[in-house]
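Heads up, one of the protein chains got dropped from this complex, but the rest are sitting where they should.
To keep things simple, chains are lettered A, B and C as they appear, and every chain counts its residues starting from 1.
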């Protein structure tokens, strides 16, 4: 008759990155056993390029957060690991930057509202007012300010950093934001800023990739979601998709066709990032799908 | 007494399947630490349908095979697991059955010789002589016997079983072998016989799938590699691929287009099976890619 | 100095279907020359199954509509052809039926507003009120009425037919409308009603296809846009797409993954239909992409 309430089980995601050597899995799994945990999902990878070991676990455990972390902390210290613990499904605080094109913003907001994208979006910032009505519909605050000269650009970037601070932002998404970020802003957002480039990188960097693709007569066009670095369109790639085209397509038709790939590629990258499935290994990403 | 020779490191693949409960990973990884092993690749999955836990590891270890297994055996016993240990890259002894179409046989033999498919093929059996020259070229023994009536079918299947015995066969591949196996042979080869079906199952079971696909006007055709069971074209699916077609394609053009998908789908399935990446979970497969 | 105004050029799409025999192209192109027209896009196909000849042309011409048709009419009569002339890009009057799932409706409305889908949508009808807010946002009238018994179903279908009449509807789109249409309604809308089925037909007809797909362990899931006939999920297929999945996906995850394919497959089919690129050849479709 006693202890009738079923014990609460927490669902946690753990990431653990360190130099590879024997015994890591045994040590980490030992800590989880000690925290009354059961591993329900596990992925690991050792990079031949950097010698780093990467692990992502999902764990069911009755231990509260502090007790859980208390078991893991000594193991992390022993292996000098970067590690994180989070609740599975907790929405990531996400700031969206946009310009005039609405397809990526619409896709992100629609999926967020449909429960398919574990993010909270407290604000959309844009250098144009075009998307205000769309963003309003989803009940998300929207601010627009022009970026047509150096002073405006500095002001806009200051507003981005203030918003990051104010909302404790964990991810900044460039949803077809058509301005190049300053190196300072890139550095400030390193590892937590994702851009969608409207081509299959490394082909057709920079402006007007669909026009370039048309001129070159490619048979597939694509989109690339990548981390933003100060090296334009060279940040670590998270996801890519392509779609077949042919000689009948004009540059403007390529733009329309490519938008589908841009939307789904960016949403996919954001989803994986929010689920802590994207880890950095130098210039490359580990994606634990 | 000196330490001049570098210690030999064995590369092993371990599979471990049991009822899911806490502590499995910790126990298995502990045995591997005890066997002086380092986990270089790890995948696991718990089936919500059957409650089974599946794990595949690649391990580097200086322990010899007996010592290695001696560490794992008590863990396996404790969890009542099905388990296996093998050397990474050891060629799987594979028997190929064929009829007249050569594309799958050619693809398997070419990849095997190119070092892309870890199999040894001691024999190709066929109910037609058509492919003798092709198989000869690859230096593989070839036997043909007609299967046009019940007695011939029984004789052919007896030859299959004798060859399985004689060559200690671990995998039988139906490389467009156009005869239905008897239930007895299906049972005898359960879990180690892979067929390529020339459609995207479960659509278009049975004969002439491309003709059916044409009549139905489908826009994609495909191929399915699956385990053979006595329930025709209903065995667990290992891999599937599709390719886009349109209204201009005749049934015979669909056949030609589909052959590429058949070849690569079958070779992919055989490769994964040979690498012990294919595990059975009831009517479904776990593929640890 | 005279007649300085540039002559207006009309852009027209012509479809022409008849029994195949020599001389059709010459006769039709002769009529177009006579109408001061220039063929800018041309596709044709002769069906080996039915012996029918299908042609779609885009034509630039300075002749007004009546003069243009006056040249083509005798040719059509001579070959006993079904034919049509329309203005390129004219929006098709389209009625959308929905239930509770919003992804397809959102995709159609977003693309329509973005100028990517040449349709006018004067009304969305639903058997649930769920999507009212979404449809309102796009400024499209929305009506909901329950369909929980025979009488309600009859009333709903009567409303559909009344709306078709009232708005002179050319296309009815079932955007995840989760009710089976009566045979009478199917007949009334024959050749102008498109459904999206949430599986790769002909596999997994009927209800819960993702649950079936999970149970069967398929490695690709898909969506099929097809004409509605009274034979459930058997109407002529217009477009299909698939996406790769694996054993880790639960039925509910398959549902979420499949929604992307449903949205884009349905929108693609609607776009082609609106551009008069979809012609019927018995149980199959000719798609002049």
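Here is the rule we use: a contact is a pair of C-beta atoms (placed from the backbone, for glycine too) under 8 Å apart; a residue touches a chain by one contact, two chains touch by 3 or more.
On a predicted model such as this, the values are computed, not experimentally measured, just so you know.
Residue positions on chain A in contact with the hidden chain: 45, 47-48, 200-204, 215-220, 222, 236-242, 246-248, 250, 281, 283-287, 289, in rising order. Although one chain is not displayed, its contacts with chain C can still be listed: residues 20-23, 25-26, 29-30, 32-33, 36-46, 244. Where chain B meets the omitted chain, the residues involved are 41, 102-103, 106, 110, 114, 116, 137, 248, 256, 259-260, 264.
Rule of thumb we're sticking to: only the chains that are shown with their structure count from here on.
By number of C-beta pairs in contact, the leading pair of chains is B-C. Note on chain placement: the centre of chain A and the centre of chain B lie 36 Å apart, centres being C-alpha means. Multi-chain contact residues, meaning those touching two or more other chains, occur in chain B at positions 45.
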